[in-house]
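Left out: one protein chain. Kept in place: all the others.
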Amino acid sequence: MYLRRKILSRMSDAWMLITLAMIILLPLIIGVALYFRASGLLQNTGLIHLLGTSEWLPHEKKFGFVPFIFSSLYVTTLAFAFSAPISFFAAIYLTQFSHGRMLKIMQPVIDILAGIPSVVYGVWGILVIVPFVSKVVAPAFHFTTSGYSILAGGMVLAVMCIPYMLNMLVESFLTVPQGLKEASFSLGATAWESVKHAVIRKSFPGIISSFGLGMAKAFGETLAVMMVVGNMVKLSLNPLEAGYPLPALIANNFGEMMSIPMYDSALMFAAFLLFIIIMAINLIFRYFIYKTQMR
Amino acid sequence: MTLDIIKNIENSEILLTNCIFEEVEKNETILKIENLNVYAKKEHILKNINLEIPKNKITVLLGPSGCGKTTLLKSLNRLTDLYKELKVSGHIFIENDDILASKQNTSVLRQKMGLLSQRPYPLPYSIYKNVAYGIKLKGIKNKKLIEFNVEKKLREVGLWEEVKDRLHSSPESLSIGQQQRLCLARGLAVKPRIILADEPTSALDPVSSKIIENLFKELKKHYTIILVTHVLRQAQRLADHVVFMNYGEVIEQGSSKEIFSNPQTSQLKEYLIEGN
Partner (left out) sequence: MNRFKRIEELVFKWICGIASYSLIGILGFIIIIIFVKGFNALSLEMIIEAPKGGYYYGGEGGVLNAIIGSLYIALGSSLLAIIIGVPAALYINVHLVRYKKIQNIIRYLLDALWGIPSIVYGAFGFSLMLYLGMNASLLAGIITVALLTTPIVIRTFDDVLDTIPKGLQEASFALGSTRSETAFKIIFKQGFSGFITAALLAFGRGIGDAASVLFTAGYTDLIPKNLDEPAATLPLAIFFQLGSPNPLVRERAFAAAAILTIIIMIISILARILSNKYSKLNLNN
């Protein structure tokens, strides 16, 4: 009886350790696997050439990633510019100025919205944002466009990022101790002054991390963006033109990648690039969060 | 040059206030609470409180935890406004000015009182800026004047010598006791009339507690102190006037002597016996 228990215990210990080790090693495995698949292209063309040129002609084995990286950065920046201020001020309102009941109602709503799949936001983007861009925004600048554009991509991404960032911001504002606010109030500071000097400053690392992680999410988002961004290889500063972010490149061309030599390697390189960039952003900002939590 | 003038002004101010203090009658009231009731949803937290707080004395609010002492303290500078579920009614007069009147400018009103809470809550600024924060809120912009006042307030709480070499580092490098004194200095910087202290030594070690207690004895020359505590010995050491509360009601009040040597109600008698 005792022996059986002991053996069983040892076995489950081992199993637990193996599962944990598996998942801990996963990022390494993903990185190595993607790198390995991309290595064909890397040996053929060289990293600097890939990241430094903008010619994309798969049939001629010309793979310049500049347009895709540029599009990715462009939509992400736009998304950030739209979503960061709204989530920031809304989080302040919900945690500092509104009645506690409102936050209680909003939290499940935010949760649901954060859980709605990317593709649904894409549908909404096609139904609302794309016509809005082509019929309202573009005419205002005397420009004709189908509406499938960098701007549309940025707007849809912004809407997707709002619940995500709002969640993190609310959480970090809620960790500011009530006593700190009371201290500021009893010195005669007004509500906004207390928010400005006590709440925002105290949760500053949390705010920065929320923004950083929100950007990382926007950078890697695939379907919603791909559905509204136009998917054309272009290098234009005009947000009303179509663009072609990295994730869309991968998702769009998977069907034919095996039929063109080096093409699969190029797409895997794109995935590898995404992985490295986002992993780096995540590690940096998570580190920020952990450091402040440990204090 | 300007600094000297400022110093002179400040010093004469102190002299002046000291003169006034000496002239006033010993038992003048600074704060008068009339029919104060506080409800939280259906709970009746404070029941018809009527109190008079004597000026330049230490008034101790005594009672078991959960009896409403802290709520009473927080209604005094309207921190109760921050809790939307609380409903406050009644009057609290500070020199014939009703604190609870809705038209009150809460900023100005709260500056008449300094709050010292259970744990020190330094603002996320440097030591220097923590004290300067209160001074700036008072509308003072002159850098020299701020600098002078920061030093003065830090000296008042006996912290100056300990921190003068690291004024611009974070308060988190200080001990909890030092942080609490920093918070006291910050509160004094807005020149309050009253110091509200909510179990200010409960998070501190005995030595730091002792320093705070001695400070209070010193500070009551210039300020009125209302102290919430559940440490009976501390109350006995510090109190001039004692208010004993239980279940949201004032059970008994009087001078420290009367209360501790001759308790009237059975509730207080019990509390005193158990506390010792």
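For reference, chains read A and B in written order, and residue numbers begin at 1 within each chain.
Convention: a residue touches a chain if its C-beta (ideal position, glycine included) is under 8 Å from a C-beta of that chain, and two chains touch if they have at least 3 such contacts.
For clarity, every value in this text was computed on a predicted model and none was experimentally measured.
Q: For the chain left off this view, which of A:73, A:86 or A:208 is in contact with it?
A: Touches the omitted chain: A:86.
Q: With the full complex in mind, choose from A:79, A:162, A:183 or A:207 the residue touching the hidden chain.
A: Considering all chains, including the one not shown, the answer is A:162.
Q: Quick one: which of A:182, A:221 or A:241 touches the chain that's been left out?
A: A:221
Q: For subunit A, which residues touch the unseen chain?
A: Output for subunit A: 5-6, 8-9, 12-13, 15-17, 19-20, 22-24, 26-27, 30, 33-34, 37, 85-90, 92-94, 96-98, 106, 108-109, 111-113, 115-124, 126-128, 159, 162-163, 166, 190-193, 195-196, 213, 216-217, 219-223, 227, 247, 250-251, 254, 267-268, 271, 274-275, 278-279, 281-283, 286-287, 290, 294.
As a convention for this text, only the chains that are shown with their structure count from here on.
Q: Between subunit A and subunit B, tell me the centre distance in angstrom, where each centre is the average of that chain's C-alpha atoms.
A: Those two chain centres are 48 Å apart.
Q: Taking the touch rule as given, give the residues of subunit A at its contact with subunit B in the complex, in rising order.
A: These residues of subunit A touch subunit B: 99-100, 177-190, 193, 197-198, 201-202, 204, 295.
Q: Given the complex with subunit A, which residues does subunit B contribute to the contact?
A: These residues of subunit B touch subunit A: 74, 77, 79, 82, 84-85, 107-108, 110-111, 113-115, 117-119, 121, 123-125, 133-134, 137-138, 172, 183, 186-187, 189-190, 196.
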